[in-house]
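So the structure is just underneath, and the comments pick up after that.
In this view, the complex is presented without one of its protein chains, the others remaining in place.
Letters A and B mark the chains in the order given here, with residues in each chain numbered from 1 onward.
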Amino acid sequence: MTVHGLTLDIVQMVLVTIVAAATPLMIAALGELVAERAGVLNLGVEGMMVLGAAAGFAVAVETGSTFVGAVAGAGAGLALSALFGLLTVVLSANQVASGLAMTILGLGLSGLVGASYVGLKRDPAPHLALPGLTDLPGLGRLLFGQDGFVYLAFALAAGVSWFLWRTRAGLILRAIGDDHTATHALGLQVRRVRFRAVLFGGACAGLAGAYLSLSYTPFWAPAMTAGRGWIALALVVFASWRPFRVLAGALLFGGATVLQLNAQAAGLGLPGQALSALPYLATILALVLLSLGRRRGGSLAPAALGRVFTPHR
Amino acid sequence: MRIVQGALVAVLALGLGGAQAQEKKPGEKLKVGFVYVGPVADYGYSYQHDQSRKALAAALGDEVETSFLENVPEADSERSIESFARSGYGLIFTTSFGFMEPTLKVAKKFPKVKFEHATGYKRAPNVSTYSARFYEGRYVCGVIAGRLSKTGTLGYIASFPIPEVVSGINAFMLGAQSVNPDIKIKIVWVNTWFDPGKEAEAAKALLAQGADILSQHTDSAAPLQEAEKQGKLAFGQSSDQMRFAPKAQLTSIVDDWDGYVVGEAKAVLDGTWKSHDTWGGIKDGMVVLAPFANMPDDVKAQAEATKKAIADGTLLPFHGPVFKQDGSEAVKAGENAPDPMILGMNWYVKGISDTLPR
Partner (left out) sequence: MRIDLTPRTGRSALMDALSPILAFLAALVIGGLVVAALGRSPAAAFVTYFMAPLSEVWSLQEVAIKAAPLALIATGLAFCYRANIWNIGAEGQFVVGGLFGGWIGVAAHGIPGDPLWVLPLMLLVGTGAGMVYGLIPALLKVHLGVSEILTSLMLVYVAELLLDYMARGPLRDPAGFNFPQSVTFDDAAHLPYLMEGGTLHAGVALAVAVVVLATLVLGRTLFGFAVRVVGASPRAARFAGFGDARLTLAVFAVSGAAAGLAGISEVAGRIGQLQPSISPGYGFTAIIVAFLGRLSPMGILVAALVIALTTIGGEGAQIDLKLPLDLTRAFQGLLLALVLGADALSRYRVRFVPGATA
């Protein structure tokens, strides 16, 4: 089956690559989405991600288990986000500055943690292999041949969506993100909900980092996240704080990079800098369009996002 | 003047307890400093330079003391270089192209300190430059790739369109063409020296589009690992990356600065150091090819022969006739490309169908 020299297999390989490239963005962005829905802007995603990558790889090497490594990566992100939550939620410190502090701290700590694991190699996380299904031509590898992180990312989107719109706790979380003063007056536990949302976001960022060092490129190298935490932040906005749009956006962002590289390989060159700038310009454009849309009545950003809350008694 | 300076420094050191500047006296250790643009843990360019620092410490033992600064941003490097000079370091290696102007500025202020700048082209009485003819190694890789490719298409992951990278692509292609005139190459520019994720994506793109052998001019082992995962072949970069891809690595172009670094330190110790330009290749041991692996014996033999021919000077990668992409003659038949042409190369050789980004 060949259409213009593109076989179905090439298309599938490109799609598999896009999904893999999108996975860390999805996981980190979904976590950040929950935190932002609760009203907390965490600019420390990159730091939590890179710390998760280092800790995840180190623990996987020590225990020999990718699973334990992934859990440790999430745990490292969670630990750093606990510090962030302590500062911003409990002590009402400024979120922008605290988040940047976490990024610097995370980069430094990851270097210290990962120092003795440089140059080591592990086998990548195992991929699903279902007899018959995985070998289906055209779709088998795409649907039934990914590793656990990928399926988890999609499950996470469904879970977050269900939680935010189908549960009482999710409703409370969104309400708090929109108006902490009113929800507080109603007797809701603003800070507890926010703290938990921050922890969830940190764990997701750590897990996304662990995906990079355990599955995507299975080794540890300093600063290997290379700015993906910032892309995840952009993605949440781009997706207008909706989980399934995060999936779509991540596939789009990942797809833009991968297709750009494929276009080059196919001999269609474009200036690299312009293409690298695309995700950021796309986010700004999305923000503008969203704002125009809002004028016609939709509600989008959590209204209390980034604002400090202190219960006065 | 020197005495005055020394006395002043001594006073400062006594008075404030922390000053480190001092002049080297005969019989004292030679302090050798290294300034790296990346982390020593990159397992690529900076790592390989740090190996030479360790080799220096091992070779000269008590005669030298070494130290390094890593992750030094090029725009902010003048101070880093000067702090070595002020801390009594007698020989300072600045290992990235972007350190060129700062190195010259500092060197002007410290005429007694010797500086060694890698990959640049400006020198001074106390500034030497050195680089390696990486393209020689790439030519050998090209011969291997040309012999082994089943699809007739090679993949090349490139960082930035600077001459060193472009001459590497050309040499790789000329090597491949020497054994397979119809060979094709696909080139992907990733616009970074180090981003494992993006390098892996580039590798996947090239493999998906029919390349079966990868070469890279970026620093991480991610492309090699990707080739290994898909049962394809690839060349390593900067250091021997066999451990990352034992079934995929054919060879690796290893930057071996050990001999050069030790030699320069010895020259300073002997008082024979002079400013000069070194552009060493396979012959000088500066470009080393990791043991040939994952290939049949006859290809291995041809690779060894090519390497030997380059080493003894009977084979020059840019030996004419060399044609540019548009068919015009860059090097006349029987002549060799002069060094300045190779150093400033900004065109592709014939047979590459992509356009070079600018």
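Here is the rule we go by: contacts are C-beta pairs under 8 Å (C-beta built on N, C-alpha and C of every residue); 3 or more make two chains touch, one makes a residue touch a chain.
Keep in mind the model is a prediction, meaning the values are calculated, not measured.
Engineer: Among A:Leu8, A:Leu130, A:Ala155 or A:Ala277, single out the residue that touches the unshown chain.
Structural biologist: With A:Leu8, A:Leu130, A:Ala155 or A:Ala277 as choices, the missing chain is touched by A:Ala277.
Engineer: Of B:Ser80, B:Asn126, B:Ser149 or B:Gln302, which residue touches the hidden chain?
Structural biologist: Candidates B:Ser80, B:Asn126, B:Ser149 or B:Gln302; residue touching the omitted chain: B:Ser80.
Engineer: Where does subunit A touch the missing chain, residue by residue?
Structural biologist: Answer for subunit A: residues 41, 43, 47, 83, 86-87, 90-94, 96-98, 100-112, 115, 189, 191-192, 195, 222, 227, 230, 233-234, 237, 271, 273-274, 276-277, 280-281, 283-284, 287-288, 290-292, 294-295, 301, 305-306, 310-313 touch the chain left out.
Engineer: For subunit B, which residues lie in contact with the unshown chain of the complex?
Structural biologist: Those residues of subunit B that touch the unshown chain are 12-13, 16-21, 33, 39, 67-71, 73-76, 78-80, 82-84, 86-87, 97-98, 101, 121, 160-163, 191, 340, 343-346, 358.
Note that only the chains that are shown with their structure count from here on.
Engineer: On a C-alpha centroid basis, what's the spacing between subunit A and subunit B, in Å?
Structural biologist: Averaging C-alpha atoms per chain gives centres 36 Å apart.
Engineer: Which subunit A residues qualify as touching subunit B in the complex?
Structural biologist: Spelled out, the residues of subunit A in touch with subunit B are 10, 13-14, 17, 21, 24, 111, 114-115, 118-119, 121, 124, 212, 216-219, 221-224, 226, 228, 257-258, 261-262, 264-267, 269, 271-273, 276.
Engineer: Which residues of subunit B touch subunit A once you look at their complex with the stated criterion?
Structural biologist: Per the stated touch rule, the residues are 39, 41-43, 155, 186-192, 194-202, 204-209, 211, 220-222, 225, 229, 243-244, 353-355, 357.
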